[in-house]
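The other protein chains are all here in position, but one chain of the complex has been omitted.
This part shows chain A:
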């Protein structure tokens, strides 16, 4: 499955085969359309750089200057130095929260996914159906009791633990790993391990976990990005002293709402970490989306 989805830039012109000639040759128009789409995808980021590198007067200029100004570093410094926004703290929090959540979700999803995909036990079907059904329930439905529990019972209001705890497991993750392992891990391999005397946890550790690696990496990526960009719940439970990046961004707007050059410099600053991740892992992300779709 993975190999079928994996695409490499080596297909550069190497397959000008008869099949391509049949019906599926792209036209100039197709390329032109894609170029427009990608320019549209990048333009808002360029725009935030354009404004973020200018000063307050840039925006009021009726003739848009399409070249960036020289103030980006100065504007970025204003964001980084502003005490009430706490950018560095937010960056640290986002890193801690997203990493913890991604690792935890991957671990627990792989464990449960392996059990659902490969082990026979009473009640496995209904339990799996239950997991899938919960994916359809919107998160807002439980937000009020979650707030009561986190703030009044556990006294975690304002603490990033309150953001981490509810995200430690994911029904989507369990579903994803179940789907993957039921196809990618042959039963014979598990049987062979059992015959060789491996106990259950050894079988999981040495057989299932290595087999799960590609899917685990993708799940980790998705959960990391999803947690990093999540706003609703952190916005409710965290306060301005201890924000995650999206919460810090929201503070940026209320603190500097007159000066968009500073706000948009901050937007770009907060986006850079994920853009770096995207450059490194974008290919995996693409194939992950495509793979999930085929199975979903």
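Everything below uses one rule, namely that contacts are C-beta pairs under 8 Å (C-beta built on N, C-alpha and C of every residue); 3 or more make two chains touch, one makes a residue touch a chain; residues count from 1.
Basically, contacts and distances are computed from a predicted model.
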Among "Thiosulfate oxidation carrier complex protein SoxZ", "Sugar ABC transporter permease", "Ferritin-like domain-containing protein" or "GntR family transcriptional regulator", the UniProt name of the subunit that does not appear here: "Sugar ABC transporter permease"
Message: So one chain is hidden, and I want to know which residue out of A:84, A:183 or A:202 touches that hidden chain in the complete assembly.
response: A:202
- line: Filtering A:111, A:184 or A:217 for touch with the omitted chain leaves A:111
Field: Of A:171, A:184 or A:217, the one touching the omitted chain in the full complex
entry: A:171
- prompt: Where the complex has a chain not shown, which of A:77, A:132 or A:289 is the residue touching it?
  reply: A:289
- request: Extract the touching residues of chain A with respect to the undisplayed chain.
  value: 5, 7-9, 11-13, 15, 19-20, 22-26, 30-31, 33-34, 37-38, 40-42, 44-45, 47-48, 51, 59-60, 62, 64, 108-109, 111-112, 114-116, 119-121, 124, 127, 131, 134, 136-149, 152, 165-169, 171, 174, 193, 195-202, 204-207, 209-210, 213, 225, 228-229, 231-232, 236, 245-246, 249-250, 252-254, 257, 260, 263-264, 267, 270-271, 274-275, 277-278, 282-283, 285-286, 289-294, 296
